[in-house]
Every structure is written in C-alpha cells, then in structure tokens.
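Handing you a structure now.
This view holds just a subset of the chains, kept in their places.
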C-alpha cells in the first residue's frame, strides 16, 4: 500500500480532507521531523533532536500527510496520548513525496518548508534510524526528548510566548551530556574510553556538560540581534530582534528573554521577561521563580534600566530605574516623599497607592516611572519618579 | 635484560616484593603515565600532561612494576628527590606487559586501570617520545609540568582534599600558552607563523591564553554535575557530584570548589570551599587568599545562601544568608539585637560571643545561622538569626 502520486492541488486537498476524516484523527498542535543524536553507548537513548523546521499551530495539511505516510509505512499513529513520536524510514519519505507531488517544484526558499524537509530526506537515500517525527496533540508535560526540544524550539523561535508552554518534567527527560560542539556525548561513553582517548590524543574538547544545548546550536537569530558568546543563552530562551547579549556577566535561561530590543549585560533568570528598550546593566540580576521570587515571575516593562550590579526581585513597569549596586526585593522598605508619590500616581493612574511614606517594594510592583535610589548620606532606600517618560495609553485614560 | 613473563598472581606478588626490597626503594605517594604535549618550537618544553589515570596513595604494586620496567629499559630511577619523571619507551611497555601478564585479560572496565594504560600503549606500537611517567615521593613543591598536572588531577578527581596539596611554585613551572581546543600552542610559535597562517587562512581558533587548562579538558564530571561553560572551571578545581555551574558570572579557580551539591552562579576564588546544599548566587563573590582575605581561606558551610551580587570576605557556617547586593568583609561592623544574639548563640553552642550589640564581621566568622541584612530605612548593616534550620550535632551537645 502507498499514497498514489497526487496530480494537482484539488487532489491534494481531497487527500488531506480524507486523512483528517479518519476515525480518531486529531490535528496536532505542533509537529516536526528531527535528526536525533543517539547515545554512543546506548543507542536507544535520544540525546538531542535537531529540527530544520517546526510547526506550531500551523500547516495542518502537512501534518495530515505525515500521519498518512506513517500509516502507509506500517506505523500505527496513536492519537490517544498527548504526544506521538516515531522513527521515520524511506517508505514514509516516498509516501510523503507522492502526496506533496504538486508542490515539490515550488518548495524552495521560504515556501513549503515541510516539503523541503521531505525533499532533503528523499535526496539522502538511506536515512537510517536517526530521523524521528513528533506530534503534540496537547500541551501536556513532555514525554520524550523530541517533545521537549519541539517546545524549546517553539519558545526560541518565538512561535509560542514565554511562560506560555507546559515545560513540566523537561529536566527529567533530558540526559546530562558532554557537548562537543553541537554533538552530545554520554558521560559514560567518555569514561569507558578515557584512557584510550587520552593516550591517543583524541579526547574531545568538551564545551559544556548540561541537559540543555545552547540557543545558537539550534536557532539563527534576527539580523540585528547579537549574542557575543554562545554559552550566554540557553536553548529555550527567546530573544526579540535587536537584542544584544554581551559576554561579561550575562545569561538568559530557558523560558526567559526579551520582547523587543534590549541590551543584556546581566542575568535574566528562567521565567523572567524584559520589555523593549530596556537595559539590563552589567552584572544586574533579575531573579527567577527558582531563585527567590516565591513563584512570582518577574516582568520588566519597556525603557527600564537595571543599573550595573543591581538585583531586581520584583516586577517593574515601564521607564523605571534601579540604580547601580542596589538590590530590591519584595520586602525591601523604601521611602517615597509626598511630592514624588503624587508624580508616581500620575504615571500610574490605575494604581491604588496609599498616601504614606514607607512602602514595601512589592507594594510598588509593576508600576511605571519608579527610580530606586539609596540616599548616600543616610543609607535610606528611596523611590522617586524617574526622569524617564512614561507613555500612558491615551485611549484608556 | 627484561622482566620475564609472570605466570600467576603468586609470581606477581613475589616480583613486587622483590622490587620494593631494592636498596633505596620508596613507595611513591602518587604516580601516573601521561601523554605530553610538547612545544611546537621547543620540543623540550612540556606544555601539558594528559593522564588517562592517576594513582594517589594507591596501587603500589603497579608502581613497583613501572619502576622495575624503567630500570629494565635502562632508565635509572632516582629515589632521592621529591619526584622523578622520565620518558617511557617500548621496552618499558613490554616489560610492564610481561609483569602484568596474569592480569592483562581481566583489565577492562573499572578493573586494573594501570594495566589498561599499558595495554593501550602496547597496542599503539611505536609510542615515540610523548609518553612520560611521573612519581611523587613527597608532597613537595612540584619540579615538573607532569608533577603539577598530577596534583591538579588529584584535586579535580577528588583524590586529594582541597587545600590538602602543596601547590607552591606551580605557576612558575607551567608555560603560558594559547589553547586551541585541548591543544596548547607556544605563543612564539604563533608569532613565527602568524603571517603565513593569517594569509593562508589557517590561523587557529584560540580559546584562551593561560598557564592552566580547563577542568573539562581533563576531567569527566559526575552524572549529575553540570558545567554549562567549560571556561568557568579551571583545572585543579574540585566539584562534588550534583554541583551546577551556571555560565553567567561564575568561576571556580584551582584549589577551590564544592563539597556537595551546590548551585554556583558566582565566583569561588582559589582556596575557597563551599559546603553541600549551599547556593552561590548570581554574581556573588567569595574572596580568595589572593584577593583580600589576608591569607585566611574562606569556607562556606552547608545550606548557606550568598545572595545575587553579594560579596563574602569571611568564612561562614551552615544555614547562613547574605542578602543580595551586600558586601561583608572582616572589618564590616554589624549590629545584632539582643534577642537575635540569643538565637545565634543557641545555634552556635560552642561559640563564645560577647554580649554586645556591635560586632566586627570577623568576630562572627564560621558561625551558623547568620542572616546579614541591610536595614533599608537606616543603611545599618544588621545580623539576625536566619530562618534556615541549623542541624547541630546532637552527639556533641
């Protein structure tokens, strides 16, 4: 059995409709074909999944073709779980080629990238056991390495919003491996071969030992995005175009990143998000849900400055400043002079700020136009209205 | 002359006993066989020593065999110094093979690793001049590159305790080289060939210029240890299983490290040690003996938190907290309210703390359960009893 070569787009649409009408068929919320890296010792262990393309809430016709091609390759697709993963083979590829026939010629450049994947596999001939297809039917905790990578790609390619994907259990699924360039090695394989490799001079140059690869191993940033050192951005981070990541003390973890052009010289911990035009100064730390924010993920607004070596433990709005060297946590007490409080209220018409002079920092969280300073003559932590302009939404106010 | 092929374990033991009975024989406290990297310009200069295995206070029978094999290869072993280093050759290898004969078959996996080294060399045939054996008879200042590396391996493989080895003079013995992956290059060699390499496009990618290599160039960490960027841990550091080293502002120097699972996002300077369950926050600095502690090496206890961008210049016990952004040095004056002082005394039954309210920080060094904070309304540095539980040794109290 096989898919017959499809003659034209009408036939193609009919084929897709036919596949989707299958009993139990579910449109996947995401899918993709990956070349996987397998364990050197344990080939059953998937160490990494490399996607030339992922689909996230899109390209359902290609998904249907892939599902049918699996079925024709005698691989039963199980729609009952939250995800389905299978190794693909040449039969799968030739069936998909047949289905895509009317589109193959025009599948170049930015057009029909799923078909480009199939064309590439078709041209390779024998594809071995290293190509795997994964479908997500729900955004449940991932059950496979391929599903974890599909989600990390979705974040890093900005196909899914930060904090918008279920990443539960991802750490448990990924193996801790030695990364040699883009290639993951099982630590046990290195141990087994250490003596021989050391004596023969073939011991590899290990760049890192981690469960996650680096963002730049998988993702091509925008033309005006700069990442001055690959180790500084973990796969699963999201960087908006125009973001610059300097190599000093910076780091952007997975499920964290920027929403616009941001100068990053400090740390954006997992779950933290920074808005356009803001500046994370040299050595500045934005705490993550795992590092002191009590599960309260931190968003930083637009045009906000975290000074060098400052520490930010609360969400901030737009146009704020934390002076260099200051650490602001939820419980930090800050003083606001009455005149400054009025200005802050004007910059935050929706906020209900008590008329008092001492605030816990978390009473101010998310507000615009705050400037955190320390009075260097008294040591007192104070907040003033920053000199940065707050752009209020005039439609609302 | 040669060692005759040994027939069984009794003969092997007799051979070892015979060797050890030699006049002047000393059991080495450490030894190993390394493949060395020699200078590209000056081949007499050893740039690096790569050990597939080191022995540290162990495997004295293998040591005896190696010494005898050297002697049979017409290399007189000098026991009078603190160390002895020699180039080994094929005669050495075949003698050692003969001596180890009854054990060769079972030398695989984790068994008889010194014999695996010899088997590997034997299988290589011509081993050239790049294999060197080093014996330490005392823990004196190293006199050779091989001895320095043997000591760095002992630290990084946790065979010797941090601060437990004589590293005097190590800097003077190692050459400052350009590291290209795992290969060291003499800077003068690069200079001599710069024009040609630049014009031909063969100039190497230099990862660093340093006397020391990186930990991951030589050491395979435990399965649950993560080092997200190789440059962050120098050879000679020691990382207990479960330690994670993040790539932001962290660094672990040689003769420094962790005694249990520790999250490292800051700097552990040379001589500093951090206990299990502690957290070195993003950008936190633990000063080393070369950077401001007046030769007083800093130990941090268990379950202690150094907040983001904090600086720690004194030893701390268990369950302490330094708040983010604070810098605590020996001379920093801190206030302790009487009620808090009582709680601190309860957490430190052996400490003799004066009943006063202002302390120099070094009067508190090594105590458990301290929480260093700055009162943000007055700028005053205060210490309270931390909210972290201190586990006292009930046998003692």
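As written, the chain order gives the labels A and B, with residue 1 at the start of each chain.
One rule holds for everything that comes next: contacts are C-beta pairs under 8 Å (C-beta built on N, C-alpha and C of every residue); 3 or more make two chains touch, one makes a residue touch a chain.
A quick note: this is a predicted structure, and the numbers were derived from the prediction, not measured.
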{"item": "Whole-assembly copy number, given 2 chains displayed", "value": "3"}
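Simple rule for what comes next: only the chains that are shown with their structure count from here on.
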{"item": "Rounded Å distance, chain A centre to chain B centre (Cα mean)", "value": "36"}
{"item": "Complex contact set, residues of chain A against chain B", "value": "176, 178, 187-188, 190-192, 194-201, 203-211, 231-232, 234, 248-251, 267, 269, 283, 285, 287, 291-292, 309-311, 313, 325-327, 329, 332-335, 358, 374, 378-381"}
{"item": "Chain B residues within the chain A interface of the complex", "value": "33, 35, 50-53, 109, 113, 116-117, 120-121, 124, 131, 181-182, 216-217, 220-221, 223-231, 246-249, 265, 281-283, 307-309, 323-326, 374-380"}
